[in-house]
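Only a single protein chain was left out; the remaining protein chains are all shown in position.
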Amino acid sequence: MTQDHPAERYLLVETQSGGTAERFLADAATLAGAGERVRLFLAGDGVALGIRGASAGLPRFLGAGGQAWADEFTLAHRALHAAPLTPGVRTTGMGEVADWLLEPGTRVVWH
Amino acid sequence: MAATVERRSWDVLIVLTAPPHTTDALTTVLRLTQAVLEREQTLRVWACGYNTMLTQSSLGETKPADLRDPATPAPTAGALIRGLLTAYKGRFSWIVCTACSAERGAHDHIPEVRLRSDARLAATIAAARRTLYIGGA
Partner (left out) sequence: MAYLVIIDRGYRGSAEAQFFDALYGVEMLGDQLGGMDVVLRGSSVTAALAGAGPPPALQVGPTAVNTLADPRRSVGALVDKGAAVYVDEPGLTALGLDDAPLLPGVTRIDTAHLAARWGDYAGVWFL
């Protein structure tokens, strides 16, 4: 891949759960399927999507090549460390999210 | 009057419209702001909607007491914002949208924040290298 112009990459932030969040995950899967580099960060109510079996759209997004992380602060705040995460979902903190945000060519879409 | 031209570029602009006291949107924004500023970057928040009420002087520095533990003061959101503005002076700015403020009768803001008309939103976005828009108003 040429470094002449950095490829765009997406940082998607999901803070909700439920029907509209599943639509956002479908957006994410479309982006990933088109070959975009897509990082999805689940925070606030959005961490519930990362629980194993909770979302139909998240495994599809991961299968399309997307990457997903659940917010460690939210998991701790909501006493969700015992909850099983969907295979492929990692956890991270806001420091790494800031690093991704600051990478050149990153587009952020926040739901 | 000629349109104002932003001379300075900011690394990040967050446009925050989701109301406080409803979800953890403000909490997440403050945490991300902290992380970005710790990386020596510059960041502005454009506060819309009911977020314009957070920086009113009338709210003071401490919340009404937790009756279970009245000796432990809890900082207001305005105090938290003021703390960031003081600690990261020159690299962090909190802008209050005057249209949203007027709509809600949110007057007399703490002096550390900037007041801007929504007519300047486009210029503010143009002055940022990247903009995060947080909806939900």
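Per-chain residue numbering starts at 1, and chain names A and B are given in the order in which the chains are listed.
Definition applied: contacts are C-beta pairs under 8 Å (C-beta built on N, C-alpha and C of every residue); 3 or more make two chains touch, one makes a residue touch a chain.
Note that this is a predicted model, so its numbers are computed, not measured.
Student: Touch partners of the unshown chain, restricted to the chains that are shown, please.
Tutor: A, B
Student: Among B:Trp10, B:Trp46 or B:Tyr88, which residue is in contact with the omitted chain in the full complex?
Tutor: Answering carefully, the residue with contact to the hidden chain is B:Tyr88.
Student: May I ask you to list the residues on chain A that touch the chain which is not drawn?
Tutor: On the side of chain A, residues 44-45, 48, 51-54, 73, 76-80, 82-84 touch the unshown chain.
Student: Using the document's contact rule, name the residues of chain B that touch the chain not shown here.
Tutor: Looking at chain B, the ones touching the missing chain are residues 20-24, 26-27, 30-31, 34, 54, 63, 66-69, 72-77, 79-80, 83-84, 86-88.
We take it that only the chains that are shown with their structure count from here on.
Student: Taking each chain's centre as the mean position of its Cα atoms, how many Å separate chain A from chain B?
Tutor: 25
Student: Could you please specify the touching residues of chain B with respect to chain A in the complex?
Tutor: Against chain A, the touching part of chain B is residues 11-12, 23-25, 28, 31-32, 34-36, 38-39, 41, 130-135.
Student: For the complex, give me every residue of chain A touching chain B.
Tutor: 15, 43-45, 73-74, 93-95, 97-99, 101-102, 106-108, 110
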